[in-house]
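Questions regarding the structure given below will be posed in turn.
For this depiction, one protein chain was excluded, whereas all remaining protein chains were kept in their positions.
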Amino acid sequence: MTERIIDKTAAALAEDIREGRLTSVEVTRAFLDRIAAVDGEIKAFTTVDAEGALAQAAEVDAKLKAGEELSPLAGVPIAVKDLFVTKGLRTTASSKMLEEWIPPYDGTIVERVRAAGLPILGKTNLDEFAMGSSTEYSAFGATKNPWDTDRIPGGSGGGSSAAVAAKMAPLALGTDTGGSIRQPGAVTGTFGGKPTYGSNSRYGVIAFSSSLDTPGPVTRTVLDGALLNEVISGHDPKDSTSIPQDVRPVADAAREGSGGDLSGVTLGVVKEFAEGSAQGAEPGVIEAYQAGVEQLVKLGATVKEISAPHFAYALPTYYLIAPSEASSNLARYDSVRYGLRVGDDGDNSLEQVMSKTREAGFGPEVKRRIILGTYALSAGYIDQFYGQAQKVRTLIKRDFEAAFAEVDALVSPTTPFIAFPFGSRTADPYQMYLSDLYTIPSNLYGGPAVSVPAGLSEGMPVGLQVMGPVMRDEVCYRVAAALESTQSPILAETAPEAEEA
Amino acid sequence: MTALNKYETAVKDYEPVLGLETHVELGTNTKMFCGCTTVFGAEPNTQTCPVCLGLPGALPVANKTAIESTILIGLALNCRIAEWTRFARKNYFYPDMPKNFQTSQYEEPLCEDGYVEVSVDGKPYRVEIERVHLEEDTGKSLHVGGSTGRIHGATESLLDYNRAGIPLVEIVTKPVPGAGALAPEVARAYVTELRDILRSLNVSDVRMEQGSMRCDVNLSLNKPGEEWGTRTETKNVNSLRSVERSVRYEIRRQSALLDKGEKIHQETRHFQEATGETSPGRSKETATDYRYFPEPDLAVMEPSREWVESLRERLPELPSKRRARLQEEWGLSEKEMDSVNNAGALDLIGATVSAGAAPQSAVKWWLGELSRRANEAGLELDAMSVTPAQVAELQGMVDEGRLNDKLARQVIDGVLAGEGGPAEVASARGLEVVSDTGALEKAVDEAIAANAEVAEKIRGGAHQAAGVLIGQVMKATKGQADAKAVRELIIAKLS
């Protein structure tokens, strides 16, 4: 069987386009066709912009023909999580609140993606305002996992991971507040990278929790993730929390890692995670993860047990900080300047219209977190709640720093369980929150962390997480690419072939 | 409605405690957290962007000049400048606030613990400053459908976000006790001094009528020796005169309630410009819960001491220093200087002196004739359509003997009526002193001839009788003669 365009990696497609073997229009059309064929079933996209994508592709082709020097991913199309603001292209955050919002501006990362010549295929589904771990909280219906359409594709960025896993896009953008890039990556057998907080601009990314939100790449391979991250990362003067330094080159690290040599690299496993795993991690997940670690040892890495005593507090810390910030960030959806308005019948006051709009426009999980956050910030509690949580963050950060004095990176399962069936965890919010048990510490610390496929459990993908020191994203890419070099054949052979309609 | 007490009785029985919160819009080129311009009076919603409209995804970046202006204000108010400070979110829903939180400062203001010295009737008062912090302004609502254009009774409102996000500095005093019966004047003197300081710093155009400086006045009363009473906060106080009037009104209103044994409610009240009264605001929520927390979208600030000192070097001569210098240069008493200052005439007199007039003459014009006319017209002195240069020119004509006082006042009529400068008005209206010696001598001769008896007295040495003849001459010359010259001429002729 000849390799189809949609089977190729982004790096390979970029080279084909650069070398003139394919045009961007051909490539873009192939993915649009694939979307048309399988997205009726998978429902990864909230909006598909075929016309816009083809126009951008034609532009890139013209530029290449004219001999213009373009970015390393020029011409390769991309899917964008519907949390990124796109000028002239509907941006919903998968909420009824913004169902018809057409933004008048582009966010910084979208600007960079456009400038680099990556046609935007469309916007992908998510848990409403990125709050969730399954995309079941999307106002437009859940996205399905291409490996098993009765199961969740992870969340909040389940649309992006499913689009990549089902080969509807070679590249996608995600955002990671507590694991929303890595956990969907793990459960769909794709790569997800959460960069160092502050290395990728948040300007134009709809805010969930400002001190945690981190945009990053969702791809099939580690190298593709690295190439995409290099397109989007770097200082942005429009984001006051953007670090005024360049991230170290991650693509080179990915190439180095794919050589399969990890000699001299010391990896840490977190003792407290192992203890915590007894409470919830599935044996199959632990097994696949441990097999992954053994592979890394075979490649020359040394493994060491590390104690991070405050990781035990990561989940409660996160569930104080994220809702607090969210309750404030989401106050702007009030029916005045944009978005939904309900109940403006001439009798209701503005306050009533606001309350009715927010009641109708937000789904249950968003409301729950707004109430939680409002409570956590309300009079007399700020020091007990938000203040204390930000201090515990410091202790978690110190645990990481102490660990990185001894090891180059930490490894863990990405998520305690494989993709679960729809509806199995929505009744109890805490069961859903457990999905992010292993991913949350890196968000609180701010350092980079990636999830890379590490085998299967019950026929479903399992992810291995690599966590690195702040601004040392390249370490994660190197280790992940090394593991990928041992794993990808397994995945490639068993990866799902979504049925084309 | 409670009847008011007489002010004199009220301040005999009770001691007022003042507190003032002043908001000042900075005169930066751009808004606090985005690059939108801040021109006053632009078409609605033309100075807005994703940041100041609170669009999803937009993020703030702090304006360096606004930070510097705030530090300058802190320094001018003798404050301590924070070594570590940050912004906080003040959460509450209101449609003129695009994010439904205001980016402000909470526990860590940029500047703290300063003071302002004012003087009323020659008596000094020190008003302690609690804090100076930086925040963003809100948009403006236009209320439609009500009878008065006010929020009550309106059927809908229209929002313009041009003002949303303009840097706003809040200056909060500590409670000011001890002003007694002079509390209204002390309040006004403080706001005047603050305005003058801000103007000298060139950080704001401090126009109360345009809302770039707005005042909230807190006031409580207590019986001598007792604890401070419950305070009210009067908003919407938008002129210096209103500051004084609102304090006076609240003293009269609260004292009447207290006399009847009633309690003062801690509440927000509104000042009504037209009647000089304050009225209660409608408040649905008793205690507002702003849920302050540190703004995660902005970096903390650590103003370096080098930066602060370099700003200190940029401080201009402050009004109090300048006043002391001018008082000496102009040879005025404390009390005279207070009058000059409280009339808002300092700059006008200064400019008049710079344009060549003697200080005493400049003071005389601005505090006398021109103040009288400003009062009649209900205008602030600096809103009169006469410039210091014109006043100096006028005085020059008097000094040269080309105008006498009466003619000079007529010239002012013309200048205020927009007929041009003093020289132009004088010539157009034919208001020059008669200096034609021939004509004058003729008038004097006629007066002597017509009043032989009086002339005789003068010849006998009764020079005070010359007034009668001077009157005649002035009448004959339609007031355009220089009385002093006429007198000299008469005496010379009759000696």
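Note that the chains take the letters A and B in the order they are written out, and that residue 1 is the start of every chain.
The criterion applied here is as follows: a residue touches a chain if its C-beta (ideal position, glycine included) is under 8 Å from a C-beta of that chain, and two chains touch if they have at least 3 such contacts.
Assume contacts and distances are computed from a predicted model.
For the omitted chain of this complex, the UniProt record lists the protein as "Aspartyl/glutamyl-tRNA(Asn/Gln) amidotransferase subunit C", which is one of "ABC-type sugar transport system ATPase subunit", "Aspartyl/glutamyl-tRNA(Asn/Gln) amidotransferase subunit C", "YolD-like family protein" or "Sulfite reductase (NADPH) hemoprotein beta-component". From the options A:T46, A:T143, A:T177 or A:S327, the residue with contact to the chain not on display is A:S327.
For the chain missing from the display, the contacting residue among B:E8, B:E43, B:E227 or B:E453 is B:E43, taking the whole complex into account. Here one chain is not drawn; of A:S211, A:N329 or A:S435, the residue touching it is A:S211.
The chain that is not drawn here is touched, among residues A:K356, A:R425 or A:R478, by A:K356.
For the chain left out of this panel, the touching residue among A:S240, A:N329, A:T439 or A:T486 is A:S240.
Contact between chain B and the absent chain runs through residues 28-30, 34-37, 43-50, 53, 61-67, 92-95, 141-143, 145, 151-152, 154-161, 268, 270, 281-285, 289, 291, 294, 296, 298-303.
Chain A meets the missing chain through residues 101-105, 196-198, 211, 237, 240-241, 243-244, 310, 313, 315-317, 319-320, 323, 327, 331, 334-341, 344, 346, 348-356, 358-359, 362, 364, 367-368, 370-372, 374-376, 378, 384-385, 387-395, 397, 429-430, 444-447, 470-471.
Throughout what follows, only the chains that are shown with their structure count from here on.
Computed from the mean C-alpha positions, the centre of chain A lies at a distance of 57 Å from the centre of chain B. Chain contact summary for the complex, chain A toward chain B: residues 84-85, 91, 93, 98, 101, 103-105, 107, 202-207, 210-211, 237-241, 324-325, 327-328, 331-332, 334, 336-338, 346, 350-351, 354, 374, 377-379, 382, 386, 390. Those residues of chain B lying in contact with chain A across their complex are 49-50, 53-62, 89, 91, 93, 95, 98-101, 155, 157, 159, 161, 287, 289, 291-294, 296-299.
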